[in-house]
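The complex is shown incomplete by one protein chain, all other protein chains being positioned as in the whole.
Let's turn to chain A:
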Amino acid sequence: MGGCLGFFSDVKGGQQAVGGTRQGPMGGLEVGGGGGGGGNHGGPNDAVDHFFRARGQPALCSQIELSLSASKLRDRDVMSKSDPMAVVYLRKRDGMLEELGRTEVILNSLDPTWIGKISLAYHFETIQHLVFHIYDVDTKYHNVPVKMLKLSDQDFLGEASCVLSEIVTKQSRSLTLSLHNKNSQLGLRNLGTLTIHAEEPVASRTAVEITFFCSHLENKDMFSKSDPFLRISRVVESGGTLPICKTEVINNDLNPIWRPLCLSMQQFGSKEDPLVIECFDFKTSGNHALIGKLQKSMADLEKLHKERNGANFTLPASHHSHEKVLKSQLFVDQFCEKQLYSFLDYISSGFELNFMVAVDFTASNGNPRNPDSLHYIDPSGRYNSYQQAIMEVGEVIQFYDSDRRFPAWGFGGRTYGGTVSHCFNLNGSPDGYEVEGVEGIMAAYAGALHNVALAGPTLFGPVINRAAQTAGQSISYDNSKYHILLIITDGVLTDQQETMDALVRASDLPLSVLIVGVGTADFTQMEKLDADNGVRLESSTGRVATRDIVQFVPMREVHRGTISVVQALLEELPGQFLTYMRTRNITPRTQMPL
């Protein structure tokens, strides 16, 4: 895990709980050295996530299964109806199609409902373009496995395409598309329709919050008492065990009570699966001494809790003794089953993301007419850094906002009034601060470059306060909107303290702040705002940030993997969203409001 990478004396990190940490409302409090910032997705994938991230690839995300059905397909066969099969592709950035999977062939039907499902990973931070091709499979190929079929030999029945976010944001998680010809000629003939349904095949959303305590633990330390911690492992099919979590270390206590552990069903399997619970005495050398172990399933632990009984630890047989049953006992103080909804559960039930943009109009960007300026609009159509950031973030988030009305502001510029404003409406209108769609933001930005004189200094406080106001006020109407403020800036902050104060005040609201640094300035100071090192932001009044709501990335950071650095910012968003919702026990709606 993250905290163990080559730090020999990271004793404090080694003593933290791992894997079963509760989603605490307080940013740095509950996640230990091994959890890391991305740990909000849930324990089991932390190590794998870290593996991928270290290699520059996007972290694992939820798996989605697509089910397809079609209706009114064209009849290609003379004697009988078409025998359709569907192929699903992902259109990559370069336009090439990558096949994701195929359904089976259904004989003799113009309204097929395929059983075969296509799996793919849902990545919030990218736009996943899906392309569907329907083929009529010739009779002579009917006994050939679907994978071996050469598509060029089959009769093409129609094509459809969409973006994955369009499907998952619908309450029904289904989308119906009209089929058309390959060349997108909206043909004269009706080629039928294709319906795609997306499902998260998560076995169960159940999680268990469990509090353990022990009594009469053996003393393994010479001059003081043991420093016990528990490690819980799952028994795998081969007979061995796979650790799933460990508690924090309690120093010097033979009757410890640990903080509650939250384990998802993905981690422990089922309530009947055997779990091995080992109690160790923590040693700074890393060679922890085993105090005792026992084997119980989740259902057994629930029984222990109900009956208020303890289970005895045993010491496994070794070459000089038999298995010993110890006096030390394990008790379950609390046992609570709850539902952990996924990000897509919230989204498809009507929760939305509200995208807000703030653009830096300070003089350090350079005169927009000058091709060297960061605000230069290239007549050839090539995007400048500001446009790129707006597009990359906006085009992903726009699918999650049903009315597509985005607040857009500028700061550090001199508007018509003649005074420098640190939060003016980008569209130049005196009272309406919203624009329509990402194209509206781009148009307002281009327009503002003509009407606003670059000035300064670079202050974030007013824009953050304005976004916090929007977020706070929206809670009165409905608590299902989560707000994202994108600040694009070229320079270093002048109001570091006011910005921190504004962020601390906003940290308890449904708001995340993404900061993109463009140009070549030294952004070290910005990295202090993005509290990834675990230090919580503190305001001048002594208030400490409730959670870490800031992500910062300099645009010039080297490209890692297949997603842009700006889109890497978006990876943390589902986690921040879930932390906010879960700590307030806000669950997905079962019915869409009218």
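FYI, a contact is a pair of C-beta atoms (placed from the backbone, for glycine too) under 8 Å apart; a residue touches a chain by one contact, two chains touch by 3 or more; residues count from 1.
By definition in this document, contacts and distances are computed from a predicted model.
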Omitted chain, identified by the protein name its UniProt record gives, among "DNA primase large subunit", "Hemoglobin subunit alpha", "Protein phosphatase 2, regulatory subunit A, beta a" or "C2 domain-containing protein": "C2 domain-containing protein"
From A:L175, A:L330, A:A545 or A:L570, residue that would touch the chain that is not displayed: A:A545
Full-complex contact with the absent chain, from A:L509, A:L529 or A:V565: A:L509
Per the touch definition above, residue among A:I257, A:L290, A:L326 or A:A363 touching the missing chain: A:I257
Chain not shown, touching residues in chain A: 25-26, 29, 250-251, 253, 256-257, 259, 415, 417, 419, 421-425, 461-463, 465-466, 468-469, 471-473, 475-476, 497-498, 505, 508-509, 536, 538, 540-547, 583-584
